[in-house]
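For this view, one protein chain was removed and the others were kept in their places.
On to chain A.
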Amino acid sequence: MARALELRPGRIRPAGRRTDTAMAYALAGGALAVVALFTIYPVGYALVGSLYTLSPILPRSFAGLSNYGLIFGSPYFGFALRTTAVLALATVPAVVLLGLLVAVLLSRPFRGATLVKVVILLPWTIPAATGGVMWKGVFADAWGALNATLYELGLVHNYVAWLTTPRLAILATTIAQVWAQFPLAAVLLLAAMQAIPGELYEAAALDGAGGLRAFAAVTLPHIQPMLVVVTLFEILVALTAFDLIFALTGGGPGTATTVLSYFIWAESFKMLSFGTGLALAAIIAGLSFVLIAALMRLMPREALVGEGR
């Protein structure tokens, strides 16, 4: 994957003839146009729009920074920010660790390994909103499979209100989110592990390092770039999570699982105040960029670029 960052073109026909540039844009133009239409214009629109009072039911007027003021002054922003942070802090490490564990389990050949890999991929292949619905069936207070199972096993004597108790609803959301995300982490980390030359493990074994020590000395350093990529990606996912939570809890009970994306949604399409929604979107985008830039600064450069293969 490290090669993704290397952009030298393959051989064939040395350096720029003008016809080449025209032809290249003829070939790449369609893709560029679609991406540009849905990137440059929306971002510009969001930044400008966040300075206006924008609503389908009100006349448009310039509002300066008052949308931003409104958000920072709203107690709901604080709640949503906290909930998002809690969910991110719970899910990201869990996804990365579980993904790592599964990748380690699957990195050695065993009978039925392919079947296990395909089965584990399943949560990732279905829509996140559908995943939310499915987990609702597991956690539902009155008829969920979890309550029924715990009751049958004699572990609880009264059904637990998983989805209507704020703390438990956050726990349920975290579990469902981890379920939806760990397959991708596992597959990407597995890919990185399989790229490690076998000789390195043989050499480690000759030095008397097996099991955990080989993992620490050989595996970890080699999958570090991928660990970074997976972690950054999962942070982005956690900060913008929406579908699954929408279907599982609808942001409730109360505001217990109202994350920032859900707040944007409610502000824009329930309150119909687009300007505030855009300002909120700009804040979230800024937040993600700052967080990711900070993390990338913290990482040693080699971790990002990799050593190549």
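General observations
Note that in this section contacts are C-beta pairs under 8 Å (C-beta built on N, C-alpha and C of every residue); 3 or more make two chains touch, one makes a residue touch a chain; residues count from 1.
Following the convention adopted for this analysis, contacts and distances are computed from a predicted model.
A chain of this complex does not appear here, and its UniProt-recorded name among "RNA polymerase sigma-70 factor (ECF subfamily)", "Carbohydrate ABC transporter permease", "Acyl-CoA dehydrogenase family protein" or "Replication restart DNA helicase PriA" is "Carbohydrate ABC transporter permease".
For the options A:97, A:118 or A:271, the residue in contact with the chain missing from this view is A:118.
Contact with the chain not shown here comes from a single listed residue; of A:105, A:161 or A:209, that residue is A:105.
Although one chain is not displayed, chain A still touches it through residues 1, 3-4, 7, 9-16, 20-21, 23-25, 27-28, 30-32, 34-39, 41-43, 45-46, 49, 98, 101-102, 105, 114, 116-123, 125-138, 140, 142-143, 145, 148, 151-152, 159, 179, 183, 187-188, 190-191, 194-195, 236, 239-240, 242-243, 246-247, 250, 260-261, 264-265, 268-269, 274, 277-278, 281-282, 284-285, 288-289, 292, 309.
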